[in-house]
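Below is one structure, written out as structure tokens; the observations come after it.
With one protein chain removed, the remaining protein chains of the complex are shown where they sit.
Letters A and B name the chains as they come in the text, with residue numbers starting at 1 for each one.
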Amino acid sequence: MNQLTLQLMNERARVGCKGPRAAEWLSGQGLAIPAGPNSYSFAPDAYGGLVLARLGSSEFFLEHDAAGDTLRRVAAGIATWPPGVYPVLREDCGWLLSGVAAEAMLAEVCSVDFAALDLSARPVIMTLMVGVAVLIVPLSGASDRQYRIWCDPTYGSSLGETLQRVIVECGGAYLGVTA
Amino acid sequence: MKLMVCPLNGPRAITEFAYGGAVRPMPDPDSCSDAEWSDYVFNRAGSPGIKREWWCHIASGYWFIAERDTARDIVVGTFPPGARDAPA
Partner (left out) sequence: MAPSRLGHVMRRLDPHPGEWIDRSLPLGFTFEGREYHGFSGDTISSALAAEGVTYLARSFKYHRPRSILSFANHDSNVLLCVDGVPNVRGDVTPLIAGMRIEAVNTHGGLALDKARILDYLGRFLPVGFYYKAFHSRRYFAYWERLFRRMTGLGQVSLHAVRRATPKRYGFCDVLVIGAGPSGVAAALAAARAGASVTLVDEGMRCGGSAVSHAPLQKLIDEVYQSASISVRPQTEASGCYADHWVALVDRVRLTKMRAKAVVFATGVIEQPAVFRNNDLPGVMLATAALALLSRHRVSPGRRIVMIAANLEAYEACLALSAQGIRVEAIIDLRSQQEALDADAEMQNCAALGMEILHSHAPYRAIAGPDGAVCGLDYGPLDPNLRVDSRKLRRISCDALLMSVGWAAAAQLLQQCGGKTRFCDSLQQFIPDELPTGTFAAGRMNGVYEIAARIADGERAGALAAAHAGHGRAGDAPVPRSTRRPSHRFPIIDHPAARNFVDFDEDLQVKDLENAIQEGFDSSELLKRYSTVGMGPSQGKHSHMNALRILARARGISPGELGLTTARPMYHPVPMKYLAGRSFHIERRTPLDSDHAAIGAVWMPAGNWRRPEYYARTGENREQSVAAEVRAVRNAVGLIDVGTLGKIEVYGAQAGIFLDRVYAGRLADLRVGMTRYGLMLDESGVIVDDGVVARLGQEAFYFTTTTGGSATVFRELLRLNAQWGLDCALVNVTGHRAAVNFAGPLSRDILQPLCNVDLSEAAFPYLALREACVAGIAARLLRVGFVGELGYEIHVPAGRAHELWQALMEAGRTLGLRAFGVEAQRVLRLEKGHLIVGQDTDGLTDPIEANAMWAVGMKKPFFIGQRSLKILAARGPRQLLVGIEISAAGRLPRECHLLIRDGEIAGRVTSILRSQTLGKAIGLAMVVPELAASAGELAIRGEGGEMIAAKIVPTPFYDPQLLRQKAVTAA
């Protein structure tokens, strides 16, 4: 197994919404709403699972394999402007960072102690990575942790080049786009 | 580098935050005098002591109230904006 790999995840489907009734509405769509702020729910399915991240208390970010149709349905629903549910356009750039050396690599670009995170609480981390605001969803892998890192797409190419350089210097591999 | 405890995101390095100025009640613009208004707009208390300030966690865009003791350079406490009448 590779110690450290970085994959681009821009092909995944991403949807966002916020508003006083967003939680209620998403729940009505049959989605599991994370109980606390800055946490996520993970619904395993044939497409590798759907991540529903709660950002603060009333904003949500959902991401799923592009082949799945759940997010298409959710996006179409949000576009009808249900009362108290506001669309949040999510065109984020995303990377999947994995490998047992992931925390050591993150320690070169981010001041949050990822090794100390309790993944059973399914935390969502909003922080700065080399000065860029990122949203990080850590998931438990088979033998390591996998970090899904999302950022504003206009920072994507520059941050991606930087992460790629750091990964390689840390002895890891950049795998390009997810297969 | 200092730490600040964001009520939403927990303790983070101070570089993750932006300062948003002191929490200041605005005088009623319709009834206050020009002098009162100017005082509100232009004058700030810079003397060391407990300051009640707006701070923003940049990555999440979350604003909250922080109380800092500028004489001792410590963050006394942080509160969600709704709780800005929390104990001083």
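By our rule, a contact is a pair of C-beta atoms (placed from the backbone, for glycine too) under 8 Å apart; a residue touches a chain by one contact, two chains touch by 3 or more.
Just so it is clear, the structure is predicted and the values come from calculations on it, not from any experiment.
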Options A:K18, A:H64 or A:R122, residue touching the unrepresented chain: A:K18
Chain A residues that touch the omitted chain in the full complex: 10, 18-20, 58, 81, 86-92, 104, 107-111, 113, 115-116, 130-132, 152-155, 157-159, 162, 166, 169
Residue positions on chain B contacting the omitted chain are 1-3, 13, 18, 20, 29, 32, 34, 37-38, 40-42, 54, 56, 58, 61, 63, 73, 81-82
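In this text, only the chains that are shown with their structure count from here on.
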Chain B contacts chain A in the complex at 8-9, 12-13, 15-16, 57-60, 62
Hey, which residues of chain A end up touching chain B in the complex? 37-38, 55-56, 111-112, 125-128, 133-135
